[in-house]
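What follows is a set of notes on a single structure, which appears directly below.
Only a single protein chain was left out; the remaining protein chains are all shown in position.
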Amino acid sequence: MTEKYFGKPIKRLEDKFMLTGNVKYVDDIEVPGQLHAAFLRSDYAHARILKIDASEALKRPGVVAVYTADDFGDFWKPGPLQVPPPTAIPGSQFNARTLVPIAKDKIRYSGEVLAVVIAESRYIAEDAFDDIIVDVDPLPAVVDLEKGWENTSVLVHDDLPSNMAALVKQEVGNYEEAKKNADVVISKRMLIEHVAAAAMENRGFIASWDERNQEMTIWAGTQSPLTIRGSVSRALGLAESQIHVITPYIGGGFGPKVMTSLADDVLLPWISKQLKRPIKWIEDRRENFLATTSERDQVHHCEIALKKDGTILGFKDVFYHNTGAYDSYGMTVPLNTQTHTISNYRIPNFYSEIRMVFTNQMVVTPVRGAGRSEGIFAMERMVDFAAKELGISPIELRKKNLLRVDELPLNTGVIGQDFVVNILDSGDYLGNYEKCLEVIDYEKFRKEIQPKARKEGKRVGIGVVAFTEGTAVGPYEGCRITVSTSGKVTMTSGYSTQGQAHQTVFAQIIADQLNVKIEDVRVITGDTNQFAWGAGTFASRGAALVGAATYLAAQKVRAKIFSTASKKLEVPEDELELCEGSVCVKGQPETTIPLGTLAALANPMRGVVEPGVEPGLEATAYYGPPHGSTGCGAMGVIVSIDEETCKPVIERMVMVDDCGTMINPLIVDGQLQGGISMGIGNTLYERLVYDENGQLVTASFMDYLMPLATDMPKKLDIVHNHAESSLKVNPLGIKGVGEAGAIPPGPAIVQALEDAFQDTKLEILESNLSPSQIYEYLKKA
Amino acid sequence: MKPVNFDYYAPSSVDEALDTLAELGYDGKVLAGGQSLIAAMNFRMARPSALVDLNNVPELSYVKPTEDGGLAIGTMTRVFDVEHSAEVIKRFPLLIEVSKYIAHPQIRRRGTFGGAIAHADPAGQLPSISVLMNMQALIKSKGEERWVDGQDLIIGPFMTVIEPHEMLAELVLKPWPARTGSNYVQVSRQSGGYAQSAVASIVTLDENERCKDARMVLMSVGEVPILSQKAGEILVGNAPTREAIEEVAELAVTTEIDPATDLHATADYRRSITRVLVVRSLTEAVERAKRGG
Amino acid sequence: MSNKLFPITVTVNGVEYKREVEARLLLSDFLRHDLGLLGTHVGCEHGICGACTILFDGGAVRSCLIFAVQANGHEIRTVESLGTPENLHPLQQSFHEKHALQCGFCTPGFLMTLVPFLEENPHPSDDEIREAIDGNICRCTGYEKIVEAVQDAAAKNSQAK
Partner (left out) sequence: MKVEGEHLFKAPREVVYEMFNDPDALGAAVPGMQKMVKIDESHYEAVLGIRVGPVSANFSGNLTLTDEVPPESVTLIIEGKGGAGFVKGVGYVKFEDLGDQTTLLKYTGEANIGGTLASVGQRMIDSVAKSMFKTVFEKLDKILEERWQKN
């Protein structure tokens, strides 16, 4: 295979349309006759509904319909369990209480839908909110995770004995035994912040029922169009073939757009069918904060046991995980936390316990980083505390315990989000770390820069951490590649795209395999009428899974090209080769046959197609990995801080990353940089805050601080340390990279801050820090 | 997030605007740059029943030198135009210094000088500066006008003495004496964000480098901009030594401010950084005064 | 409160439009849904994200914080006025070459902020660029490549002169 495109920094094919405003996002789609929906959302976090009276709203000019839970009759039912819990973990408990489309009897989070207003414009629909009388009996809200777990707590779901959503214990070795042999045991309680995905485009959904053809067309800003199709099919009792879900361009996903069974995708198709009109809903920013899922928010009680020489004997972590008011997305996030907590170091004895708690808050589902950040934070912090206790440098302690190349692949014994035992497939964990120390010039910082700054009265600190990124989990993805009679190639898959350059990277694979110009490859994503199998865009799995399927399908097409050409030219296949856009005979470049011609030959209008031969230069392939893969790397950061105002500045950041084979390093860098900005935001700026009554008090960009250009590192280096791995978990050796950047900034920055104040007892026990919080920590130090 | 409907008036002259405001009385609200108002309307936190849009009144937009060497600034002058005015740069470098902290460039393009002051946001830079500089505010209503001292204009958070039938028409900035230095410093979590504390100061030195005048305003540490008395009491007539400035900081923080704890900062933190900012601001203002302002 | 319609005449990208609008109609909605100029995006409707940035009489402003009725008699430019897919504006070209966009949703806002910025600051430092785009949020790129793209455009522009 000639690699003209694969592995090269190919510029994106989709750019020129995006840059000129020539692509359509959901709100850019106007369906003739469309009406606008707006959701009246609860001001209360926890309350019993006494009465909702919308009769006045119907009198308002421009209002077409208003629906409350009662108006949906039997159609109202709790949604499906979108991600069930794994059955393989012995003794695990899980109480499924799935999302309801609209609150009935009881409100469980502020922002939950109480009524749907359908009107001629969004403006009028919002006007009608004032006409709706909502009478409720407020209840105390469950907000605090640890208190919520207690048996004495108010209940989010009255039919459960407690707010326990799940209890999962996973153990490798025997921690309590190991602890007995330890010289040092350290216990800490740590908090992980609650953050929003905050894609720049809010969610959006259009449902358009065609009465004449009995078909539902849906445009949705979703990461998982096929899941939407399935859930609408189930809810409305339609055949999947009656439902066409189209995901147009999407302004960022970062996790929450994978959710279904929210009010929009359940109720709007039903309403469209009732009213026989297209219904459009475009989420606004306040709604996005209130009612689009978010993540993190854990409380960890960790314990680490070590020998005097720094050898880790064991690690214990009992953590509370906020699942919000419902748990339709199962345990993906806390399971990721468990697999990642153990992932970097040699930990012979490991005990991890998930205590997943129902609260009166919006549902928690994966957001870029998704449980991984939390596990890495907990472990990296504990290693730092251990280093201090032992009087060993945090660097040396890590080097001593990090897994070495020859220890991989390693079966960690912990079951992960993909329901199978987590296997760390490959990578040079120690090498990544050492590389990071080298690039950031750790020695120079310690010996020259930091002492010099101290003399000048300035505070600077360094932090270097290791991380892993579980990627490329199953179940599978697939695609179909078709060569047209024009010679143009089309690839379709069940994937949807939110800016990951799928139109470019999959085209790179195909262009090389079929030796066509990349411009002649068209990649279609997220259209259920084009390709109807797959799970969706999440968990850093597109390049690995769809990439592998693309590669496999392209090879099948390639084989068909050769067999068709061989017959036509009457030349043995091994004497043929691909020239750009055509097949030619080796040594006789003048004897060529264009791919378009071959495509026509492969789909003859007359004559006989031999048994067993599928028509067309077309092939479909699927790829499902036996288990996920694990990206890995290290991050170093140098932080300066104004001691008087406690404002930190990221002077330097180095990220060493091994994401396996890169299809396009330009795109990989973009993914890493974007992830890093999110990680920095999560650490220093962003925070969702619910008050003691369950009110989300940060539902705007005034209070939810998104990282800005001036918040980024003054200097950022990204080093690809892709070690040729012995074990290729997929045909192309791709691991994945979507979430890596977001994972290590937290522990790295916090370690650097403590380092800047190493003459104090500063000890940071949370993952999100405003200057004010740093100040309060320093007061205690 | 769409605003409620409202009656809209777009007068093309000041007189017409005043007539409309008089007619509307309590129901009327002036729309200047709208950069705070329209955001609040989009959230439906603000639901004015009538807006009187001053954007079509060109006579309210100007920066004019006054006879005494100061400046008169029309209420509808965009912050961007103040920031880029040669007249302002010459006379009041403080306004230039502070401008770059006011939200983001796109907001300053549209937001107005008078609108920001009349909005009286406790975390707003221009309301604080109007207090500090004691800008003379010309308040007009139908057939009447009155002048109010900048330090009397703001009476509460988001509250001024301007009545619904009135409008802020002009701000007059008195010239600074020679050897006057000024400075603005703030701590905010991000560029363009709301400050957790900010201090602006103006210091005038005599020929012996003693303080002839020292004014300082403290922002985001109370319900309104706080005009410090301590700066004047301690510094005027004395050399602005490090010790004296530190004393001002200590007294200002312990006796003059009343910071609150909110999502972004504790009251304690606000006190702590205010102390730091007072020292930094006064020190720099003195340095600049020494250099001739 | 009235639902009165106000006649307005607005020049957008050099084309004069006459329309009737409710006073409360936001300029962002007017551009997008009345005129069909969909390149201007709406991300927060409270003036912070910058996705809706347009040029209003030449200056970059938030179109979500202006009523359409206020655009009467004014001149507006949106991203559609820059380049076409076949013939990108130099800044768009640099965004393409430096991979300064991912999902593309915030991009028109960045472009409309940066076009006048580069005219006023043909040789900006990295820090100046960062400050100039602090009123625009990008969730995908981490801004690094946007800064590179602006530098690229600035460099090419001075070479061309």
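Letters are used for the chains, namely A, B and C, taken in the order the chains are written, and counting of residues starts over at 1 for each.
We adopt the following convention: a contact is a pair of C-beta atoms (placed from the backbone, for glycine too) under 8 Å apart; a residue touches a chain by one contact, two chains touch by 3 or more.
What you see is a predicted model, and the numbers here were worked out from it, not measured in a lab.
Colleague: So which shown chains sit in contact with the chain we cannot see?
Modeller: Visible chains that the missing one touches: A, B.
Colleague: Among the options B:Gly25, B:Pro58 or B:Gly156, which residue touches the chain absent from this view?
Modeller: Checking each option in B:Gly25, B:Pro58 or B:Gly156, the one touching the absent chain turns out to be B:Gly156.
Colleague: Looking at the full complex, which residue from A:Phe39, A:Tyr67, A:Phe94 or A:Phe129 touches the chain that isn't shown here?
Modeller: A:Phe129
Colleague: Out of B:Asp7, B:Glu23, B:Glu59 or B:Glu223, which touches the unshown chain?
Modeller: In the complete complex, the chain left out is touched by residue B:Glu223.
Colleague: Of the listed residues A:Thr550, A:Asn664, A:Gln695 or A:Asn721, which contacts the missing chain in the full complex?
Modeller: A:Gln695
Colleague: Out of B:Arg47, B:Lys90, B:Arg146 or B:Arg242, point to the residue that touches the absent chain in the complete complex.
Modeller: B:Arg47
Colleague: Mind pulling the chain B residues that touch the left-out chain?
Modeller: 36-37, 40-41, 43-48, 119-123, 156-159, 194, 222-223, 260, 262-263
Colleague: Which residue numbers on chain A touch the omitted chain?
Modeller: Output for chain A: 43-45, 110, 129-130, 138, 286, 289-290, 691, 693, 695-700, 702-703.
Assume only the chains that are shown with their structure count from here on.
Colleague: Draw the chains as dots and join the ones that touch; what shape do you get: line, ring, star, complete or other?
Modeller: complete
Colleague: Which two chains meet at the most C-beta pairs?
Modeller: Top of the contact-pair ranking: A-C.
Colleague: Just give me the whole-number Å value for how far the CA centre of chain B lies from that of chain C.
Modeller: For chain B versus chain C, the centre distance works out to 29 Å.
Colleague: Taking the mean of the CA coordinates per chain, how far is chain A from chain B in Å?
Modeller: It comes to 44 Å between the two C-alpha centres.
Colleague: So which bits of chain C are touching at least two other chains?
Modeller: 22, 24, 45-46, 131, 134
Colleague: I need the residues of chain A touching at least two other chains; which ones are they?
Modeller: Residues 123, 284-285, 700, 702, 708, 710 of chain A each touch two or more of the other chains.
Colleague: What does chain C use to touch chain B in their complex?
Modeller: Residues 1-4, 6, 22-24, 26, 29, 45-47, 50, 53, 56, 59-62, 64-67, 69-70, 72, 113, 117, 131-132, 134-135.
Colleague: Given the complex with chain B, which residues does chain A contribute to the contact?
Modeller: Against chain B, the touching part of chain A is residues 122-123, 126-127, 284-286, 644-647, 685, 687, 689, 697-698, 700, 702-703, 705, 708, 710-711, 770-772, 775-776, 779.
Colleague: In the complex, go through chain C and note every residue touching chain A.
Modeller: 22, 24-25, 32-33, 37-46, 48-49, 51, 78-80, 82-86, 88, 92, 95-97, 99, 101-108, 111, 127, 129-131, 133-134, 136-147
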